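Showing just some of the chains, left in place.
To keep things simple, chains are lettered A, B and C as they appear, and every chain counts its residues starting from 1.
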Amino acid sequence: MDEKNMQEILAKAEVLIEALPYIQRFNRKIIVVKYGGSAMVDEELKRHVIQDVTLLKLVGFKPIIVHGGGKEISRWVGKVGMEPVFVNGLRKTDEATMEIAEMVLNKVNKSLVKLVEELGVNAIGISGKDGGLLKVEKKYSNGEDIGFVGEITEVNPKILYDLLEKDFLPIVCPVGMDDAYNSYNINADDAACAIAKAVSAEKLAFLTDIEGVYKDPSDKSTLISELTIDEARALIGDGFIGGGMLPKLNNCIDAIENGVSRVHILDGRIAHCLLLEIFTNRGIGTAILSEKEKRYYNE
Amino acid sequence: MDEKNMQEILAKAEVLIEALPYIQRFNRKIIVVKYGGSAMVDEELKRHVIQDVTLLKLVGFKPIIVHGGGKEISRWVGKVGMEPVFVNGLRKTDEATMEIAEMVLNKVNKSLVKLVEELGVNAIGISGKDGGLLKVEKKYSNGEDIGFVGEITEVNPKILYDLLEKDFLPIVCPVGMDDAYNSYNINADDAACAIAKAVSAEKLAFLTDIEGVYKDPSDKSTLISELTIDEARALIGDGFIGGGMLPKLNNCIDAIENGVSRVHILDGRIAHCLLLEIFTNRGIGTAILSEKEKRYYNE
Amino acid sequence: MDEKNMQEILAKAEVLIEALPYIQRFNRKIIVVKYGGSAMVDEELKRHVIQDVTLLKLVGFKPIIVHGGGKEISRWVGKVGMEPVFVNGLRKTDEATMEIAEMVLNKVNKSLVKLVEELGVNAIGISGKDGGLLKVEKKYSNGEDIGFVGEITEVNPKILYDLLEKDFLPIVCPVGMDDAYNSYNINADDAACAIAKAVSAEKLAFLTDIEGVYKDPSDKSTLISELTIDEARALIGDGFIGGGMLPKLNNCIDAIENGVSRVHILDGRIAHCLLLEIFTNRGIGTAILSEKEKRYYNE
């Protein structure tokens, strides 16, 4: 073996060895991955995300995928000749729309099952209706009834624990039922956050279409790599956070306050962002954590 | 309590007591129910079927539901402006049709999950893709390629055993994958039969739109209540069996020869036909069984 | 099938379906049945009681039978030429009487084992001596020593949990031992109540020779179908309760206060009273429950 080959091969070994302490730290821990945005549209990125989650599973983590499907729902609403209606950013979801939404979300769900199975890992696709996982109530938009849009009131994690124990990788689509057993569409970020809290996940990772949280959104050089919840609250209070990031950051704070150790806002447009975040010492995106957690890791 | 009330109440007790030996005999046994036909369209009948299966679950059986959804698929194919095409009774399933078929089958699947959950029993809706349950290869119609219509080549029942162990009622929709992980539509009767064989089900019950097997299909008084597989083969040989009953009866024979103890062809248009067949001494429809089984129960 | 048959057969199904929510509610719950009175003498009623308890076992409950045998003891005491002596309703139990009592109770015990085994369910007959189940001390009747009549001081439920786990139906006869390991006869109502408390039974059912508790015992129309323990105490305070009902009602109150959810005083002379009480919406006899429990079920 010549010198150059040797160098190259040793570099490979170093990467694996670098992953060792991370594999050890998160062994048998639950990681909830909110999968959405560009990473769900680009076929190449899709393959990378699924490879990452499957690798996490194989090295001893217990990942759970929660996914959305907004764009695909709109496409099918159009396909049957209906017009998507949004109220304050929330889809107005009448019965016909809900029927399509559920169909589309299940289709996306099973397409992810397929990708994981292809890699030789047992996946199971469920919705929040299976095993009574997600209980919801109607969500109003500034008092306006916008149909079957649900707010989670209760998570029954038994089905997730059962599936993890039996070594499946659960893939969850955000549909739930109210007390009268009607189906509702749920925001996927909210579903991922509620599930992460219910199973006391070690990590909750959001795959998004931005690089992370900025101190100043207009200045890309102000990306924050670590943010305690106190700092996050301050940023919100100072009015620096807006758009889709506000509810996401509130979800992060909520998760941290309810037993999740760390939340990651990752740029899903970077290949293998998840793997790199977890297995290397070069973090990607923004990590949200408690003050206590921050002190612990910096000691 | 007056005499009449007393009589009525005692009659109730007798019905429960009549069920006792059947509950005992089938305790912890797996029963695969192929659910289709009218019983899937009429809301009242639908409720009855689900009540029956749920009761079976609660008294100690391990039911698995396998369902179809042909009519609903056709409706949605139309809805998006396409034309359903059938070749020798098999739906020609191009990629666009398959996408719709899978969406619709998953929708039906989750609607059954909802009905079971409503009765307080944990249900989980899966397809043959989850956990690699159903492996298929392309099925040709007299040599003609009719697209994504699959023939089952392998059943991996691990996921079903896992779910039954964790006390779920599994509801399966007949979609599987080939070696290249493409999705295929599968005939629900075939799927139910293959699953019943793979888990060595005690019973396989087909909910159909006919009363059962007739000696002479033109004479309704010739309904056969019990049929050994030798007798079934003779009937087929004599040309008495035709139409949709022929493949169904072949499925029955196949199941019995591969470890299923008894197959029932039930009239799904009769309310609670499943319950009555299993829990009372008044059989409904036609039971297919082996010669050995017949001798055993008549002793 | 003609119309009339059809009607009849559907009525059967309705009874089974009516039982569904009850089967679900009490799944894997322990039910202690105090079996005594007429239901132990009449062979037909005996068969019905055993059928009922066996059915409860088969559909997922965990029943425990506690039985007496007073009349049969008296018969055998006479048979060997001795005279039964009672002091304030308690049998004066010298050593010779105790020897006979234990023999007779074990005989009755094994005759019940036989009836359950006949129905294909594994039964095991034990006394309070086995596994140290019932510890007693001598009970005095107004200060008078009446021999080997015991008052329960401690229940060691390990043997019951072990037998239930191994799927046996335990049948217990009310004999216990004091600290010096002498055998004592115990009132069967007391034994059933103490056992129900020790295993936190969901239900305790007394099979008696009366219809239930009356507001006015002289007026059969005043049968009370539901009684909270506060109401029961008021009735006792008002002097409406007398005879054998007084200690029984005290037992009921004691049981409810110590973790049993509901106690039933049933008329054992009605065939299948136990089954009807539990599986139908027509309660039989009187149910005693806590105020909290009452509110819960009426909501």
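Annotations
Quick note on the criterion: contacts are C-beta pairs under 8 Å (C-beta built on N, C-alpha and C of every residue); 3 or more make two chains touch, one makes a residue touch a chain.
Note that the structure is a prediction, hence the values are computed from the model and not measured.
All protein chains share one sequence; of the complete assembly in this entry, 3 are displayed, while the total copy number is 6.
Assume only the chains that are shown with their structure count from here on.
If you take chain B and chain C together, no chain is in touch with both.
Distance from the centre of chain B peaks at C, each centre being the average of the chain's Cα atoms.
Relative orientation of chain A with respect to chain C corresponds to a rotation of 120°, obtained by superposing CA atoms and rounded to a multiple of 5. Each chain gets one centre point, the mean of its Cα atoms, and the points for chain B and chain C are 43 Å apart. In whole angstrom, the spacing between the mean C-alpha positions of chain A and chain C is 55. Centre-to-centre separation between chain A and chain B, using Cα means, comes to 37 Å. None of the residues of chain B touches two or more other chains. Those residues of chain A that touch chain B in the complex are listed here as 79-80, 99, 102-104, 106-107, 109-110, 113-114, 117-118, 122-127, 129-132, 158-159, 162, 165-166, 168, 175, 177, 181, 183. Put simply, chain B touches chain C in their complex at residues 5-6, 9-21, 23-24, 27, 51-52, 54-55, 58-60, 119-121, 270-272, 275-276, 279-280, 282.
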